[in-house]
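Here it is: the structure, laid out below.
Presenting subunit A:
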Amino acid sequence: MRSTLKFAVPLAVAALALGACGTKGGETPAAGGSGGASQAACDQKIGMFGALTGPNANLGIYIQNGVNLALDDYNKKNPNCKVTLENYDSQGDPTQAPALAKKAIDDKKVVGIVGPAFSGESKAADPAFNEAGLVTITPSATNPALADNGWKTFFRALGNDATQGPAAAKYIKDTVKSTKTYVIDDASEYGKGLADIVRKDLGAQVVGNDTIQQKQTDFSASVTKVTSSGADALFFGGYSPEAAPLIKQLRDAGWKGTFVVADGVKDQSFIDNAKDAAEGTIITCPCVPPDVAPDFQAAYKAKYNEDPNTYSGEGYDSATILLDGIAAGKDRENMVDFVKSYDKKGVTKQLKFDPKGESADIKVFAYKVDGGKIVSEGEIK
Partner candidate 1 sequence: MSTAATARPQDSGPGFRERVDNLPTAAKILLWALFAVFLFLLPLLNIPFITTEGSDFGGVLFTVATYVLVALGLNIVVGYAGLLDLGYVGFYAIGAYTVGVLSAEHGKLSWVVVVPLAIVAAMISGVILGAPTLRVRGDYLAIVTLGFGEIVRLTLVNLEYLGGAQGISNIPKPPGLELFEVPSIDWSSGAPVVDLDTTSTFLKFGINDFVPYYWLALVVIGLVLLFDILVKDSRVGRAWEATREDEDAAELMGVPTFRFKLLAFALGAAIGGLSGALFATKSGFINPQSFELLLSILFLAAVVVGGAGNRWGVIVGAIVVSYFPERFREFADFRVLVFGLALMLLAIFRPQGLLPPRRTVRAKRADDRQAVLEEGEASV
Partner candidate 2 sequence: MLLKVNGLCVNYGRIEAIRDISFTVEEGEIVTLIGANGAGKTTTMKTVSGLRPVRAGTVVFDGQDITHLPSHERPVLGISQSPEGRGCFVGMTVMENLEMGTYARPDRKSKAVKDDLARVFELFPRLKERSNQAAGSMSGGEQQMLAMGRALMAKPKLLLLDEPSMGLAPKLIQQIFDIVTEINSQGTTVLLVEQNAAQALKRSHRAYILETGEIVREGTGKELANDPSVKAAYLGGDV
């Protein structure tokens, strides 16, 4: 604890300004530190860090739903010693992230964080979490470089883009059997990173590249490029808001090739919006199909009246790891080691991390849009 006693001028002024002032801290060590005592762990919290409001809120809410489900399970088992969830709503904005991280760090009852949900905000907030020793398990930020920063508190409960990209490329080559592939990205960190890996892996069979912008809605130039290239498959690195109008306009222009996208598009809204144009779209995702864990699927459906969505399962797993830690009497300081040595089967995969904090058990699955539903095509091996 940093309770060094160094009275200085500012304190005196503060005291003057406030009149009667006592002091706190200094003599009492903060709660915890000893570990093990279950009473001490009783009012602990876990944090949920991500976009819960604003334009990017969907993803955050899917995760939050999973986290809440895990909390319900825990609190049902421990009715006398409930854990609460603290939300840090970043709106997915890296600018807001550091101050929120600090808030979480200052709340000594928070023993672990599920999140940050996006890669950008992770870069802004994770250095602070690392310095404070507050463990973070992200259920959705897939930028590969995040694990290379040497953050000892960083854990990722799913495969990153570096594993998903090659799988997507493999699927395009082996299953789609494309010979002429066009690659488009949305210039975002996620989309471009992924598309670049696919470009590299596909090599000479890439017949053309284009970059669009997020929030763009008219893709006429890109459509002309794709159709005139004679491509039989298109890989798009990006998110569903752009993927839906893109494939719609391509189909309207009469393009018949296979549309391949990644987890950023794995979202029912893609199908709702692209309608018939979405049919046959291949979606790769390092996320496990809901039917792999039927119990979780049933519980989720009972609570939220819909199937688990993208990263709901990862959110559930991430929270479960932290809750297991709390059950084992861990506090903030020894939670990092607990997560590091964690090895249990979760609803999405075997939950185990490598030394960099990456998930050790990574599977990438292919999904297909069929009859207005996202159905699993099995693991890409």
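On the choice of candidates, all candidates are chains of the complex that A comes from, given by their letters.
The rule is simple: a residue touches a chain if its C-beta (ideal position, glycine included) is under 8 Å from a C-beta of that chain, and two chains touch if they have at least 3 such contacts; residues count from 1.
Just so it is clear, the structure is predicted and the values come from calculations on it, not from any experiment.
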item: Candidate touching subunit A in this complex, from 1 or 2; value: 1
item: Touching residues (chain side subunit A, partner candidate 1) in the complex; value: 1-6, 8, 10-11, 13-15, 17-18, 20-26, 30, 52-54, 57, 89, 93-96, 98-103, 105-106, 120, 123-124, 127-128, 131-132, 143, 145, 149, 187-189, 192-193, 211, 213
